[in-house]
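A single protein chain has been removed from this complex, and every other one stays in its place.
Just so it is clear, A, B, C, D and E label the chains in written order, and each chain counts residues from 1 on its own.
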């Protein structure tokens, strides 16, 4: 089971110019075969299905723990898409019957507006829903690890290509971070295979054949050493990561380490309403008022108790002024 | 982001007689349209995509927090399937070239053996992979909540029907627990709708039209009050649940409450290897030996550090004897 | 647009011994590539999309009118499946928490019980949902007709094979009727192609290579001449059928005719509740009582105004006694 | 079974400027999860599968009758798409080997030209085929009605968003009409739930949170009272609608009524051929000539007997002149 | 079983201006329902599944042999797409972290860049993967042939429409050739049906209703007689083609003939690397060097032994200079 934290694993930039077709490309990192839903679900199922886990505890711990990190990656990809779609219809004056979505009629990805609320969908860059066929959970540990190494390789490839296609700052912040963290997982699974079989897979790195240090948006994370450490995403469990994840990094030679804490992360941006798609409503100010009353009735503070990265702007902000 | 705990939300019975076709029915609760993957992913996406969340914090907290509980439900369904499949091929002497899978040639669900490792798959009872079309995240809060109420209704229906079809003790323990917890979520979303619109949905309960108290396997959980409380699955966030989840339970009239801790849960059973499907290997004892050495080399204790419900039996157990 | 009649195109037998796996085979005639949903949707879309229809009126009328007949075929297939599933769980004493679905745990088609209410689903014999890829609507009249001739050939083949697999009286009544009516459509599309191109396709009949008169369950319909006539399913339109559908039947030489009325048909059986799947409820007698009161409040007769083939039996019947 | 009428439920404007990407958006209302194929097929299957229908006649009649109206909605969406695609390739001089489709090479929806004949397809705005997973037919009446209320809510949302995205007159005429009629169905299912359970769902309206009267294209229909009446789409059956559909409209307070006739409707436009896609042929004038001869041979009038909204123009019209 | 030849069945032009959206249209001819994967797989499965083949040898030989030709069509479509995508990102200076894919962010088909390596995918023009539902293999010879005639009709239609949409020289060379060869297969299956049943299908030609001789890009092939001859794609087998494929061509009256050899064909173009998508690598010159050394170590000639249409240009060419 899990506990959830209302934070992102890394800071993302605030909304800027909307980038509808860029957002459609980023969907590949969400719901594509090699997207973050795939890494999350592969490792979740492999950990659930792990037989004889006590005897193979270091490997079980590795897979089970990386699954937890991937949840945060799904959140990051979603937050990026949402940021890029903010403003694709007017944020302050886009209410029906105005033709507020006419500006995205020629966009590649109609579902962002017709099905979602200018928000991320569990689908790839062509709108194909993610599906369970992307999960490989054979029960055979070596086979599963072989798959995972391949999966992380494909995932790294996808991130690089989205990087090259989309220059929006949110997309760049996302891919810079994910390339570094995905690289760690790629190493982790290679190392696990090496430990089990004795094979030396070191020379397969980097794959695709470009070191992350060449990517400017990766560099800050590399400087902080994020490319060599595995976080332990549990206050109580998965202690045996270090039995597998150790030795020199295959590209840099630095020592691999396990961090017993999770990243500090950063608060989410509270993205403004998009009334054209009724997100969260045609009249979000009404919801704000109801929420306030409910909060009071429940003995909670007048102001929202959650932290967000921004002082919310737009409609919601003005409503707050009016209500206070 | 999340932290993961190596425990199940509720105790499950150990493996007993295998029940291959029963396990195929339980798959519906995993990867069917109304299975636990659907509840998990719906609430995860809705929380990621929530616009103006600060102003609508009680509702955001509600959805975001229930998402966290659903992760544990996915684990429970998976553990149940795996328990029911244990022994469907011999656990101690099923190695190729023996025809150890001949006994399941007529089973409904070949993928459990040919694709999975006698383990759960992200698919429904007919083997159809779960897919992202099952996620509804429109951005419109009232619409999303209307959906969620419907989803929990359909989910409750599915659990009841699996209950009636499958008498295996693990399936019964599972459905007994999920019916109670799903009922809480059904109430939570109805209450959220009521708070936002003023509609009175109380009389729609129970739906389907049978109170959980009639189900023997629900009764222990009802006695503990699990039908009236919402756990807060976060040590730090989602404090505003109580602004929505309060008032009388629509069926029993008892007061709804928020529990600021998550359930204590129970350790997983360490299910024995199934060598016919190489789970975790043709020779799991080799993996055990390697793991032991890795553990020592990393300065970890000789014995596995994780807790499991059973003293592992079968092949793995014997190996431990031999190695110690 | 359409008007609907609360009757089936042909009489079906009442429920007898349930036949779960037979019902799963009949699903192929519902949601398979060559099932009745396919014929219905192909002709509906082709009629909607028909360009230059005024100039090609006889062909437009033909396609548009056959679409209307296919709606009734979908109803017939559904009614057959439902008849065959009646009694697969107890009809009078199957309420949870009884294990009333344990008897169908080994059935091929779990969705009939876990997803449907012992009722037909828009899916094929393996549970795969029908999908729009089965529709061919190219806009090119000759191409569409070539497709339709092929579609009816494949559909006839499917009906024959279900006939050979399933001996349940409802399945036999269904396939006997559909083979005759599908044969008429096959002739109609062949004739249309002949009229447009001059090709002589007469000798392609019968395809598959067995005349319907060899099938005992076809014979009563053949005796009534149903193999040579096209019904006009409209009180006001589609008058030009006879411009295409005429000349000798390619197998028997009898004259093809157009009947300006639709079949008289027969009332549906009112199939009894299946409380194990809550169809229509855990306590159907409550619904009956509510319905009665609503009827009275609306100034309608005390007794239901619709006609059904049976004096409803089982739970519902007893309730009626009690209430009257 | 049904009878079909060669009319649309409401008048649509004639072709004007083509709008290829607008037409791709309208596809969502055809084959999307919440499109008209979904409403049609949900209610058709629920009516077929209704157990104990005699005892629950008012509810059966309601579902069965709305199914019939939805057929007409599918026709309307199709006619709209076809209107919007008319002229996307030349209508009078677009024959191969000319590159007459070069102008739509960058359009979002290649299938309109490469698979369809500049005509509607049973697919959504991304080209994903409609599929049977969109049908919910659980057998449990309350569950099915809960679903239907949700479905109509989602459908209304989709119509509003397409309205905001597409300003083409045909799309606006369509969405204006469907918003009003879908609103009636939403009320009908809410009322049915209220009747069965006693819950008061009135305050959930409107959902999404904008009254149809704000939409200019809805206003003419509201003036005619179409927002408060349910048509009975049967000359002989479904008399018990009024037992459920009565009382005040939840938004306006006006009395809900049942109209025992169906709408008068309007004739279809006879859309001109698009020879680039061979619809209906490379040389439609040949088909016209054949049709004329067939008509005569069958003793039918010289001129087509069907009514269309336009005096057909373009190629076909000229051919008529030439032939007469 | 097969032997493969490193040649295309017909010469294609070298890369010129890239045409990303044109390439997306050509995908329909690859992985669409009527694309070359469909013809290949239909005939392959029908030949594998042919029962009583010895007694029906001429028909078996026909289907089995055409399957072999279709492999070459798949290659041609793929080569065309790849040619059209060459240069969509820079071929000589497109390495990450440059935004070398920014130019295709608005292209219809992101998968060409994010999933493929600027290469063909087994999917249609909307990115939907080809699937086995497109294969019809009923076992009934007449039914299968009826299908094949329809399939070739639909395929011809698709080719014509792509021809009209895409003016890129590679697409035109492709469709010109395939229209001629597909036409031969259409005739072959019609003839087979005629032989088996006696029906005269001659007048159904051409379908769609335009003779290939009107298409300029078809004319060179017609001049060579490619429209009247069936190649025998086997040095040893399928001798009985001529028993079916004979008589006059239905459009031109020329005699149909069997050619006991396969086409001479032409070498492939060696398309240049696209480093933005790592095809074949970030540093293709390294691979070239490794290949050279491996070749030498194996006693093979220094220079590649395979033939290509071009003296490879771009990066690879320069590398060769540098290495020699």
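The working rule: a residue touches a chain if its C-beta (ideal position, glycine included) is under 8 Å from a C-beta of that chain, and two chains touch if they have at least 3 such contacts.
The model shown is predicted, which means the values in this text are computed figures rather than measured ones.
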Quick one: jot down which shown chains the absent chain touches. A, B, C, E
May I ask which residue of E:58, E:97 or E:220 touches the chain that does not appear here? E:58
Given the full complex, what residues of chain A touch the hidden partner chain? 33, 133, 136, 138, 140, 142-143, 146-147, 149-150, 153-154, 157, 193, 197-204, 207-209
Can you list, in ascending order, the chain B residues touching the missing chain? 89, 95-102, 104-106, 108-111, 113-115, 126-128, 276-278, 281-283
Would you write out the residues of chain C that touch the absent chain, in ascending order? 21-22, 24-25, 28, 32-33, 108, 125-126, 128, 157-158, 160-167, 208-210, 214-217
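As a working rule, only the chains that are shown with their structure count from here on.
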Steps needed, at minimum, to get from chain B to chain E via touching chains? 2
Overlaying chain A on chain C by their Cα positions calls for a rotation, in degrees to the nearest 5, of 180
Between copies chain A and chain D, are the contact residues mostly the same numbers or mostly different, with half as the line? different
What is the distance, in whole Å, between the centres of chain A and chain B, each centre taken as the mean of its C-alpha atoms? 23
Centre to centre, by mean C-alpha position, how many angstrom separate chain B and chain D? 41
Of all residues in chain E, which are in touch with two or more distinct other chains? 33, 108, 126, 128, 157, 208-209
Chain contact graph, described as a line, ring, star, complete graph or other shape: other
